[in-house]
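Worksheet: the structure to be examined is printed underneath.
Here is subunit A:
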Amino acid sequence: MHLSLPLLLSVSLFGIGVYGLLVRRNAILILMSVELMLNGVNVSLVAFDVYWADVLHAGQSMVIFVITIAAAEIGLGLAILLLLFRARRTIAIDEATELHEEAS
Partner candidate 1 sequence: MSERSLLSPTGVDIAFTLLGLVAVAAALMVVTTKQIVHAALWLVVSLGAVAGCYLVLTAEFVAWMQVLIYLGAVVVLLLFGMMLTRAPIGPSEELTGANRVVSLFAALAITAVLGVLIVDAFATTMIDIDGQKSTASVMGASLFRYWVLPFEALSVLLLSALVGAIALSQSDEEA
Partner candidate 2 sequence: MTSSWLLPALLVVPLLGALAMLLAGRGAERWATWFGVGVQSAGLLLTLLVMAQFSQTQSGSMQMVVEHSWIPELLVDFRIGVDGISLPLVVLTSLLGWCAAVYAVRRVAEPGRARAFVGLLLLLQVGMLGTFMALDLILFFLFFEVVLAPMWFLIAFWGSGERRRSANTFILYTVLGSVVMLLGFLVVIVETGSADMVALANGLGAQMSTSAQLTAALLILGGLAVKTPMWPLHTWLPDAHTAAPTVGSVLLAGVLLKMGTYGMVRIVVPTLPDAMVSIAPYLAAFAVIGILYGALASYGQDDLKRVIAFSSVGHMGFVLLGISTLSVVGINAALFGNIAHGLITGLLFFVVGGIKQRTGSTAFADLPRSLYASAPRLGFLLGFAAVASLGMPGLAGFWGEFLALVGAYHPLVPERLFYRVLLVLAAMGMVLAAAYFLKVLRRVGQGPAPETLLDDVATDEWLSWTPLVALIVILGVAPFLLLQVTEPAVRVVVESVAGALP
């Protein structure tokens, strides 16, 4: 099987995640886009792990760790979002701009 197939998949997932991250106004959709980016990374890691037939399975172990990290992050991210929602009734990113530079 061609190595470049999974890599192309990972790059496109990564790119789509970046696009979603930069364009979506709703915070939760941003989290989703980040998940896509991380999945892109995971595909690439697995592909390289299988390609190198790594004895240590560094790639696949790393994927497991990445998945766990993603889960932890989503948990905390949602907690922060809820806090923000409770404070400002909206989770649109471009409205969360109270902290900024005053042009003095």
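How were these candidates chosen? In short, all candidates are chains of the complex that A comes from, given by their letters.
Keep this in mind: a residue touches a chain if its C-beta (ideal position, glycine included) is under 8 Å from a C-beta of that chain, and two chains touch if they have at least 3 such contacts; residues count from 1.
Worth saying up front: this structure is predicted, and the values here are computed from it rather than measured.
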Which candidate among 1 or 2 is in contact with subunit A in the complex shown? 1
What does subunit A use to touch candidate 1 in their complex? 1-9, 11-26, 28-29, 31-33, 35-36, 39, 42-43, 46-47, 49-51, 53, 55-58, 60-61, 63-65, 67-76, 78-83, 85-86, 91-94
